[in-house]
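Below: one structure in structure tokens.
Just one protein chain is left out here, and the rest sit where they should.
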Amino acid sequence: MRIGVLTGGGDAPGTNAVIRAVVKALIRREGAEVIGIEDGYLGLIERRVRPLDWRSVSGIVAQGGTLLGTTNRVNPLDHEGRDRRPEVLAHAQELALDGVVAIGGDGTLAIAAALHEAGLPTIGVPKTIDNDIVGVERSFGFDTAVARATEALDQLQTTGHSHGRVMLLQTMGRHAGWIALEAGIAGGADIILLPELGFDLDAVAAVCRQREAAQRYTVICVAEGVRSGEPPSPPGIAETLAARLQPLLHSEVRAVVLGHVQRGGPPTASDRVLATRYGVAAADLVCAGQWGCMIGLRDARLEPMPLSTAAGRTRKVPQDHPLLACARDTGVSLGRATQG
Amino acid sequence: MRIGVLTGGGDAPGTNAVIRAVVKALIRREGAEVIGIEDGYLGLIERRVRPLDWRSVSGIVAQGGTLLGTTNRVNPLDHEGRDRRPEVLAHAQELALDGVVAIGGDGTLAIAAALHEAGLPTIGVPKTIDNDIVGVERSFGFDTAVARATEALDQLQTTGHSHGRVMLLQTMGRHAGWIALEAGIAGGADIILLPELGFDLDAVAAVCRQREAAQRYTVICVAEGVRSGEPPSPPGIAETLAARLQPLLHSEVRAVVLGHVQRGGPPTASDRVLATRYGVAAADLVCAGQWGCMIGLRDARLEPMPLSTAAGRTRKVPQDHPLLACARDTGVSLGRATQG
Amino acid sequence: MRIGVLTGGGDAPGTNAVIRAVVKALIRREGAEVIGIEDGYLGLIERRVRPLDWRSVSGIVAQGGTLLGTTNRVNPLDHEGRDRRPEVLAHAQELALDGVVAIGGDGTLAIAAALHEAGLPTIGVPKTIDNDIVGVERSFGFDTAVARATEALDQLQTTGHSHGRVMLLQTMGRHAGWIALEAGIAGGADIILLPELGFDLDAVAAVCRQREAAQRYTVICVAEGVRSGEPPSPPGIAETLAARLQPLLHSEVRAVVLGHVQRGGPPTASDRVLATRYGVAAADLVCAGQWGCMIGLRDARLEPMPLSTAAGRTRKVPQDHPLLACARDTGVSLGRATQG
Partner (left out) sequence: MRIGVLTGGGDAPGTNAVIRAVVKALIRREGAEVIGIEDGYLGLIERRVRPLDWRSVSGIVAQGGTLLGTTNRVNPLDHEGRDRRPEVLAHAQELALDGVVAIGGDGTLAIAAALHEAGLPTIGVPKTIDNDIVGVERSFGFDTAVARATEALDQLQTTGHSHGRVMLLQTMGRHAGWIALEAGIAGGADIILLPELGFDLDAVAAVCRQREAAQRYTVICVAEGVRSGEPPSPPGIAETLAARLQPLLHSEVRAVVLGHVQRGGPPTASDRVLATRYGVAAADLVCAGQWGCMIGLRDARLEPMPLSTAAGRTRKVPQDHPLLACARDTGVSLGRATQG
């Protein structure tokens, strides 16, 4: 058995742990040869590969990034103006691949679905720090992103407190507010703003002013995908919001945009375990010949789902999600009505 | 409404986050008065309490320990030779308590059940870093303990590597091996030993020797509850095992006993969120008048369970748990047969 | 003996450790009463104070921020249009203060000097995470800032590596590049840009292109005070530089502005020790009646210096500083000539 592995899309801590688990499980259970495909689908187009044996994936469970490289934008269905599926299929045949495990976000999974239909058996492992892939309750990398954002909130708490300031932290989350929601709860934010809920500037300012009146500083956690009116404001929502809040408040308002540090560096222990589970589950599907699936997570259990599950949709925070109630019940304002 | 809150048993990071969530949710939803009972059940016996208002629990979501104090051994059913239930009930009546939320391990929960039967309404929040309470898939504090143990394994990896040593880490887990299992997977241990599986010294030594032969060092993660024969060995299983392995190996063998650092310090972001969920769920039960229950976690959902659920039993790692397969599939020896 | 303590200026981790050391040392050695002055010099103008006894400063050695509050802009020499020295002196007399220990940056120290001349005995403790106060080889808070920036670089390394990107990190350091220099060395930056040295865009781009040609990604650490031409560019030098580099390179260029997380949160162990030393040294000066001084650090020894030492000057990285040679010798480009 010869199986290819590739990684696509943005960094998610735990990706190397997935690769390691796929490789080790396939070797141990099937004596498979595993082929690492470099730089995502580009490696399939350009036939750039290298063998992945047991040693080559030892000691990487704790490493951030991906040892296979990645690219954000290469799509074999339309690469530099042409459909490259013929090359991809030819290369897969030359390499004698029985199939490919593709680790990536919704774009990567959609391509995997298309290649599967075109005749290259694929299995998808969902990857997103934003936790916004449909069918996946909790993606690896998310816990690490939340941990990083929470640590930043912990640090901003002390500065907010010393100076009596309003401190804004912008987390990742372009389409869904999961990181901001969990980090906001964990980091004791007073206000959490999500793309799913939007916000009312007056309500936000009112909470800050109530707190000022009680000699208290305010910490706001805002997902990058929150919009402050059309068109989307260029410098980032945290800075836009800071500029709009400042005239309404006595306190100084400061914004911090956390950025890529949320997706780099070593995964948390929890993400390493989860990533290992995803990798072993993918190997299980390979061994079972259950191609054309991705690994989903439902009710805390990994299970195969159609590769199309995630396509073209985003898993948003639903209005009735229990964590929203948790936030409200512990006094967090969600940007609409004032709370004390 | 007047509700008492107490914490019993050993430290678990996240306990303050539970207290905070219980207090804030009860104040926000019911305008309740919340009374903090000091030093676990001892505070009920001695009537040592203090009010917990909104401010008194602000800013503690990230703090380790418990602001209410705790004791390991005080049982109102038999304290200093007498049954103290009459005093407890009298004090509860004097304090006009409508009920008590007890945050603690199986001992604390069993007492809560007895007090409930005796006429003091109680609700239990399960607390254990060992993750071994029946009915609770994942207890708060566990993620932090796993994170600490994993960090220690990361550090021992470098020393093991430089010196070509066998490094043993002893984690907490007297009756169940959950911490050792998850930390061992996350920390890339080569051998994981659990109380549920025991071990065969020759098999462990054989794995170490195989690795020596391949110029590789070995990291072993062992739960404190693992036994190396009867009677239980006094200095700790890691040291016992090191002493017994050393004559069988060429490499130096070193043992580290991690101890209380696993249960102190700030909770991980994930534990803070989970603890907040437990606290809000406990407040929900109070509001619903659903006394005599504890909060369980099943299929990733919090739900009420009888307080007796956890009594006298331990949630062990079952022989068919998927993480055991994950460990084996990624080349971890579980102490029985040799693996390469 | 009655001594006031105040904190001014921006946050520096370790400030609470200084307060604690001043208070404890003065109580232990002189049985002094110590008075905490709230919100920097504003508390002296408005006579807002509170007693600081042994218990009130216990357990704060590890806390970020300052328990006394602070303000950035209040100057008793010119507050809301008036000279407030008369009120300050009157309040000091009413409070029976024998003197004031002022913990702050060059602004705070300059005011302390003026108040000293006006008749209120003062002692200064220099505080800056930028490490740019004249007479002070190493200020408390600096080590923590470097640690935070280094951690961010560690995280950007993995993302840079996976994507083959150019990653830019902007550290604090408006006038001096100490944080960028030490963090850049510690974090393995390929290019370090300092206000003292400036940079040549073509040289920076050439280094990136050389690295691209060798299939290597590039990490750049840039101090916020670096200028890219006049007038200063509004969105921050990292973003400006990213925008100017991008057209010259094949790789994607990404910028991260670290911001206030560098100055919040718990101090490193090293900063806690250093801050304790500063605090005890300030108490020594108080006991010796050596008013009008600040604590300097020269050749690794704390010593009293005139309060005027720091006034109106900035301690910049000298062109012949050994760390610049260290950086060059380990292959770091400092933004002028290309290096491989």
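Some observations on this one:
Every chain is named by a letter (A, B and C) in the order it is written, and numbering of its residues begins at 1.
The working rule: contacts are C-beta pairs under 8 Å (C-beta built on N, C-alpha and C of every residue); 3 or more make two chains touch, one makes a residue touch a chain.
It should be emphasised that the depicted structure is a prediction, and the values quoted were computed from it without experimental measurement.
Although it is left out of the displayed model, the omitted chain contacts the following shown chains in the full complex: B, C. Contact with the omitted chain, checked across C:128, C:157 or C:170, is made by C:157.
Here one chain is not drawn; of C:7, C:108 or C:268, the residue touching it is C:268.
Considering the full assembly, C:143 is the residue among C:143, C:224 or C:239 that touches the omitted chain. For the options B:146, B:167 or B:269, the residue in contact with the chain missing from this view is B:167. By the touch criterion stated above, the residues of chain C touching the omitted chain are 20-21, 24-25, 28-29, 54, 59, 61-62, 137, 143, 146-147, 149-151, 154, 157, 182-183, 185-188, 266, 268-270, 272-273, 276-277, 279-280, 283, 299-302, 322-323, 325-326, 328-331. Against the chain not shown here, chain B presents residues 7, 11, 13, 15, 39, 63-66, 69-72, 148, 151-152, 154-159, 161-164, 167, 235, 252, 254-261, 263-265.
Here, only the chains that are shown with their structure count from here on.
Of all chains, B has its CA centroid at the greatest distance from the CA centroid of chain C.
One inter-chain figure worth recording: chain A and chain B are separated by 29 Å, centre to centre, where each centre is the mean of the chain's CA atoms.
Centroids built from CA atoms put chain C at 40 Å from chain B.
Each chain gets a centre from the mean of its Cα atoms; for chain A and chain C, those two points are 34 Å apart. Multi-chain contact residues of chain A, defined as those touching 2 or more other chains: 151, 154, 157.
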